[in-house]
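With one protein chain removed, the remaining protein chains of the complex are shown where they sit.
Entry: subunit A
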Amino acid sequence: MMFTWAWVLPLFPLIAFVLLIALRDVIEKRLAVALSLIGIGVSFGFAVYLAWIGVFQQSVIQTAKYQWFSIGGKPLYLDFMLEPLNIVMVFLVSLVSLLVQIYSMGYMKDDARIITFYAYLSLFTSSMLGLVISANLLQIYFFWELVGLCSFLLVGFWYFKPEAKEAAKKAFIVTRIGDIGLLIAIFMIFQKVGSFDLRVIQDAVGSGVLTGGALTTVAILIFVGAVGKSGQFPLHTWLPDAMEGPTPVSALIHAATMVAAGVYLVGNLFFLFAGSEVALTTVAYIGGFTALFAATIAVTQNDIKRVLAYSTVSQLGFMMLGMGVGSVYASSFHLLTHGFFKALLFLAAGAVIVALHHEQDIRKMGGLWKHSKWLSIPFLIGCLSIAGIPPFSGFFSKDEILYAIQLSGKKDLLVIALLTTFFTAFYMFRLFYLVFAKKSREKHEVHSIPWSMKVSLAVLAVCSIVGGFFSFPTTNLSAETITHITKLPGHAPLWLNGSAVGASLLGILLATFLYVWRQGSAEGLAKRLSWLYQVSYRKYWIDELYQVVFVSSLKVVAWFLNGFDRFVVGGIVRFVGWGTMSIGRLGSMMQNGQNQTYVLVSLIAFLILFVSLVFGRLIG
């Protein structure tokens, strides 16, 4: 089946973006929102159609390519691919974007710059859709940077808050470090293979043009890009700070879609990783470490969005771990279900924040269960799903990853994964109990939440429940494909299922014990284990470490450069200016309009001429 219209997927949100940006001063708010929704709605329609033919009917979708430009006789193509992984990503991105845009109608309705907000959201959706269907490294990089730009714009959307400004800057700079890795990898590939086309590169790997050390280097550099985008250790610090942006943005960009782009990239370029054991091991251990590391931080955070942010980092690490042990299937599946339940959790958290008049500190919350079932039930579904309790979607995907780890035979990673599962369940239910269960310490008047938020929450809740029952689409191996997604052989053994669910239940039990049965005992425990508590609460002092090691040292360099610029370069510039001005002043002193001065000047000039002529005569 041929689908030559792949480029229309990102087109409609892009049109919406252009219209909204161009007309933002004249257009009616409702009309702008409607335009944006139509743009993403059309894309979502295409996504559903593609999912229907590509996933349910299992047909292979061919796409057309168009010449973009050519350098040195090498043509570069605008090239798209619609393999199952791409289709699922398109579906996830357009669905979550649509729901977040609907949700924002309620969340952002009092914001004066709502049209700009929708414009940015549309641009983001457009670039993200472009990213997940690109079959060309240069094109991928192009969209990769565009989503980074949108992240910057949206994190800093409330730029009048200094924290938001700082966070936007941090998000941009830290991901940029990773992007450099990706860019170098792209250059290296082009140097070796002479093409950006994924299919050509795949052939090159297959035929041995790109092997050994070069392949390992390239794969690890691409992983560096993914580390930056997906908030993996050691470049994870930007993601929790990015929570300064509006909550719908956190749900869309920093939970469900953009941060998963790193995982998607590793999955899509898996043929590069598959050839290098070192690269795979790196991915697996970085992922595993991040998963556990972020989960332990999330245990002590007090800002509702920060808990969720660290949980996102942790879950992304989990997906990377799945990639690292060689299962694109398992981690893409987790990427999909995580997209649903994490967007759900963030949107529910946003609704909690709205309901409590923009209170984000969970220590000041409590007792919301009775107030709004529309809030608490979706949140509970999200928690159960992320904790991996059957039959919620998280259980199935997490199970696949655990099974993939077990198949790879890396026992240490399996232990890490199970520990992460335990911590995940614990901090999610700590959050749940603190927000919904115990009595509120401060009396809040609870806002009702608008219908648009309820709709989004309901749809995502349904997705989180049923998402696990659909198995992730696998590639048709008889066809020419770039990513091979194959199911894991057989089923996970019962003891593995049992221990995963057991770890989750243990986490939930501990949370219940500490925050429901023995309220207040958590503080006591924190005091007794104050050293551990501080390590987690201060996020392992990673931010402070970076501040000292990188930021300060760079500031010293910047100080020198600033001095050089100000005094040496600036000095030369000022001297040239001063010299020119002095000459000018001298000239203008003569032009004073006094005839008598002019006469004097011409007299002196005449005398000089006369004297020099006479002396010239005498000497010559």
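As a convention for this text, contacts are C-beta pairs under 8 Å (C-beta built on N, C-alpha and C of every residue); 3 or more make two chains touch, one makes a residue touch a chain; residues count from 1.
Going forward, contacts and distances are computed from a predicted model.
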Among "Ethanolamine utilization protein", "ABC transporter, ATP-binding protein", "Peptide/nickel transport system permease protein" or "NADH-quinone oxidoreductase subunit K", the UniProt name of the subunit that does not appear here: "NADH-quinone oxidoreductase subunit K"
Hidden partner chain, touching residue among A:486, A:521, A:594 or A:612: A:594
Residues belonging to subunit A that touch the chain removed from view: 588, 591-596, 598-600, 603
